[in-house]
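Sending over a structure as structure tokens; questions will come in a sec.
Yeah, one chain of the complex is gone here, protein chain that is, but the others are all in their spots.
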Amino acid sequence: MRISTKYWTLLFLAALIAVTPFFFPSGYYFRVGSLLFVNGLAVTGIVILTGYAGQISLGHAGFAGIGGYACALAPVHWGVPPALAVVLGAAVSGVLAYLVGRPILRLKGYYLGVASLGFGILVAMVLNNERALTRGPDGIEVPDLGLRGLLKDWGLNLTNGEFWYVVTGICLLIGAWIALNLHSSPTGRALRALHGSEVAAGTVGIDVARVKLQAFVISAIYASVAGSLLALQNKFITPDVAGFLHSVEMVTMAVLGGVSSVPGAILGAGVLTLLPQVLTVFAEYEQLILGLVMMLVMIFLPEGLVPSILRRLRGRDE
Amino acid sequence: EIRIGASVSSTGPAAFLGDPEAKTLEMMVEDLNAKGGINGEQVELVLYDDGGDANKARTFATRLIEDDEVQAIVGGSTTGTTMAILSVAEDAEIPFVSLAGAIDIIQPVKTFTFKTPHTDRMACQKIFTDMQARGFTKVGLISGTDGFGASMQAQCKDVVGDYGIEIVADETYDPKDADMTAQLTKIKNADGVQAVLNPGFGQGPAIVTRNYRQLGIELPLYQSHGVASDSFIELAGKDAAEGVRLPGTALLVAGLLPESDPQKPVVTEYKAAYEAKYNQPVSTFGGYAHDGLALVVDAITRAGSAEPAAIRDALEATSGLVGTTGIYTMSPEDHLGLDLSAFRMLEVKDGGWTIVE
Amino acid sequence: MLTVEGLRSRYGRIEVLHGIDLHVDSGEIVTVVGANGAGKTTLLRCLSGVQPVSSGTITFRGEAMTTVPAHRRLARGLAQSPEGRQIFTNLSVEENLRLGAFLYSDERVGKDMEDAFQMFPILREKRNLAAGGLSGGQQQMLAMARALMGRPSCLLLDEPSMGLAPIIVAQIFDVVKSLKALGVTVLLVEQNAFGALKIADRGYVMETGQITMQGPAAELIADPRIREAYLGI
Amino acid sequence: MSELLQFVFSGMTVGAVYALVALGFTIIFNASGVVNFAQGEFVMLGGMITVFAHASGLPLPLAALIAVAVTAAVGVALNRLAIEPARGAPVVSLIIITIGASIFIRGASQLVFDKQIHSFPAFSGDDPIHVLGATILTQSLWVIGGAIAIFVGLWLFFTKTLLGRAVLATSNNRLAAQLVGINTKFVMTLSFALSAAIGALGGVLVTPITLTSYDVGLALALKGFAAAMLGGMGNPKGAFVGGLLLGLLEALTAGYLSSQYKDAAAFIIILAVLFFMPQGLFGRKSTDRV
């Protein structure tokens, strides 16, 4: 039963990704779609860390920054092809998450929050200040992935927007599939258990420190890949991707949609990606309305969009 | 109908650049339409706020081009957002006039990208020329770590050798910092320092200037064009700002310009209109937007067409266009079209700007 | 004194109290017994106002209580020693007791606290310790003592003997009896049904959200169904 | 020597600013366990309202008073309209509400006020005090004094008053707090009013030094949060010491090591402290047993 829920979710998501483009009035919508998918991917990582394992990170943008700058720097400085740079960035993020996570994951709640915040700020600071390498706060160009050209040679001619829509859409589906697999797997259960009670988790044999670290590393890799995809499609990256605001944005998207639910997180990413685009019609009222919407969602759907709505629907059936 | 797109940072860390830019653009388009538009066609301005975020700026650039189908883009309040817009505009072959400072925007020259503010490199050159004239050979640098400050810091270090000047102290501060006395104390104690230069914008330079006075540093202080507005004097305090020099534009000293100055009518008119409409003092930054739109309007008028390619070609052929920042003459090698003469060395005297001759 | 009529309550969409009728007369000790999950705790939560009532009424000393907010009910005389103890773990034992008398600032507070220490000397010993550091039974004593600090005229006790040593259990039942002597009315929920029924005047049996039996305590003790289902004899 | 002293003065000035913000966090945190991310906006409102009230001709003290009162009212409104209706929501959701509120307040301020940078005159003039070759602004003394006063006040409130303990009880166990007769709604309202007022007062004190604009809140909140965590969230002593320490660390790093990486040094020290003291310098250990 659980398995079918998982595949229904994925199927629904895949269908949505495949069908909506037929209703896009212009190429710009592909851009928004691919942004949504990239954010959704990063936020899915937050679901694993915060939703499953209950650990807060206010520094995950740091990993997105590493993923992004890997794509900017590795091809230029070391001749790594951009696609491999994504993997390299993920590897660096994973290792760094491991090294950073070991000491800081002993901390709880807000203390973990501030420690991870410190990590994120350190990354952003290096990206800002090491001008010789990163070209500083104004950002740096990112080489082309090259895949689109390849596809063209094979006769598949996509616009830039379409191409990235497809690539990020596929990545999101894979990311969601993995996160959903994890949820009801032994490791996922261990994560959710330590969320409930670390002491009890220890007494049933869960190596709390270890699985927490696994969750941290996995979610860092999600953020890193999302950062890479963003950099590659923008062909340009600034240290802002690693900034505190971006970290908070990820957490906000996750909580808004429902932090323990993968579809919720993706919906949350969708809302916060689309809203600023929709709100442009309100010009200077944009911020005001954005804040208001966030508050209203949390007041009326306190567990986030998807879990709260599901609960209501289920409640009605009973 | 002609559609002109704009993405500026009306909110976020660069809001006080983007805010006057947005207001200026809206005001000018309104005015333009009231006067019958360009070549008889009405102009529609599609304006977005990118909040200073490069990623958002890129999305809005895509939106402007693909969805709103604009024929030209003005905007990019900061170098970061400009770079994000730039690649979209170049790919789509839409002319783009940037309002940001860094020299990288137009060097090397990109086919469709132009810009209105002086480059940070020019600001450095103007300042060092002045320092050289005053006989300084050792200076201290204190820069903001924002894009503008960091970029100008790098450019200044690059050109400083040409003027026989040596940088003996090189400090930075975060744009949101509340106190810079620690950095200034280090500069003050640096060996033989004769003057101090502060590249940066926002409140940082105002605090630097106040701390400068607090510490009783007697050396001449140079600011950048990033603070060129009356509010700088107000924020730093008249006493503290006294004697501060910076490379500014005609706009700041509209009243002091001789009648013969070709910029006089342009700046006076813009200043009057803006201040009447918004009840706020003009700033150099609004002036950049003024010039950006003026360049586009001029190009369309001359081209007699609003085809992006035609606009681009006409932009590149701009000649002698009088703006608030200077007089623009573009060429295929120069997509800025200003030289050092457009900069005027200003000094604060008795709480107001004066022109140093 | 306390009258409950047709009380219904739910968690989300699941109703767990299906119309409870019950009354406690002034100066009485009344006990409610029932299996795990019968709804005893939920009933007491409704009486204290920390659980929403979906229909039915609660009347206390002639006053409608159903919609009075929880924090006002203590002032009316209703205090509760809740299930799971619910002490302020981060505050000291003494602060816990002081907060029990939050409504009062007269000199009687000191005396009441002295009484509490007399009743449970261990609390005096641990007065400056964060209450979270107490043993389970000590916390249970603290919860009871804190409820008494509120000078209730009607005390709601949710399994007060849970986790207590036999010697203290006996003492708790003695305290309840002595409260009766002082004119305090007690509604007692207990798993130690035998002990509870022995000191109670009357009793109710609750099964899946409904009252299924009631009567004088002595009769209930003698009832074979009760002996088999709850007393295990 | 005078150099060191100057760095210390610089650090204390900045540190007192952080301390003021950090102190603002304590009350709401102590009442609800929520770190109020709109706290920086309270500081901003304190400064901006004073600026505009002063500009409209009111004397500075009156303008400041109005700013504090209005901000306290905003705090109460935030609680009543957004936090109270979401009661029972998980803490993360409440935090997101405060983030939403901070965006909302910023958005509203940019409309009501403007997007320019503002300031008003220092309370006792701009002439610095000279001590052993170093200088400090009189306004810094105001800020430090304000931080000390608020710290002492809060400390007394939480340790010596029954109401202060009721605040702690409310976050520790809301259910039990109601059972002992504490009006938890009122406690929450009071906490938001006080936190907002403290934030606004901070804004009034620091604006002549830091200047203000509609979006200064975030940066202040960030540093204030870090300071509060360094000291131990919820403890006024922690907020005060954490703030000063953070300021000093930054100034000394900027002075002796690198101004580029002064924030990095501060965060590395925070990480190091938390490594050995996972609850911050003065945070209390949770005493829940199993």
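All chains are identified by letter, namely A, B, C and D, in their written order; residue positions are counted from 1 within each chain.
The rule is simple: contacts are C-beta pairs under 8 Å (C-beta built on N, C-alpha and C of every residue); 3 or more make two chains touch, one makes a residue touch a chain.
Following the convention adopted for this analysis, contacts and distances are computed from a predicted model.
Not shown: a single chain whose UniProt protein name, out of "TIGR04002 family protein", "P-II family nitrogen regulator", "Na+/H+ antiporter subunit E" or "Branched-chain amino acid transport system ATP-binding protein", is "Branched-chain amino acid transport system ATP-binding protein". When the full complex is examined, the chain removed from view is found to touch A, C, D.
Taking the complete complex into account, A:206 is the one of A:142, A:206, A:254 or A:269 that touches the chain left out. Looking at A:56, A:90, A:171 or A:193, the residue that reaches the missing chain in the full complex is A:193.
Touching the chain that is not shown, out of C:137, C:152 or C:203: C:137 (per the contact rule at the top).
For chain C, the residues touching the chain absent from view are 11, 14, 33, 35-38, 41, 83-84, 122, 129, 133-138, 140-141, 159, 162-170, 191-195, 198, 228-233. Hidden from this view is one chain, which touches chain D at 288-290. Seen from chain A, the chain kept out of the figure touches residues 54, 177-178, 181-182, 184-190, 192-193, 195-197, 199-208, 214, 218, 260.
The working rule: only the chains that are shown with their structure count from here on.
Counting steps between touching chains, the shortest path from chain B to chain C takes 2.
Nearest to the overall CA centre, using the mean of each chain's CA atoms, is chain D. In terms of C-beta pairs in contact, A-D outnumbers the other of A-D and B-D.
Centroids of chain A and chain B (each the mean of its C-alpha atoms) stand 36 Å apart. A separation of 49 Å divides the Cα centre of chain A from that of chain C.
For chain D, residues touching at least two other chains, in rising order: 110, 260, 263. Multi-chain contact residues, meaning those touching two or more other chains, do not occur anywhere in chain C. Interface residues of chain A facing chain D in the complex, by the touch rule stated above, are 50, 56, 103-104, 106-108, 110-111, 113-115, 117-119, 121-122, 125, 129, 199-200, 244-245, 248, 251-252, 255-256, 259, 284-295, 298-299, 302-304. Residues of chain B touching chain D in their complex: 10-13, 15-16, 19, 145, 171-174, 176-179, 181-183, 185-186, 189, 202-203, 206-207, 210, 213-216, 231, 234-235, 237, 239-240, 280. Across the complex, chain D meets chain B through its residues 3, 6-7, 9-11, 13-14, 17, 110, 114-119, 126, 128, 135, 137, 206, 209-211, 213-216, 219, 251-252, 254-255, 259-260, 263.
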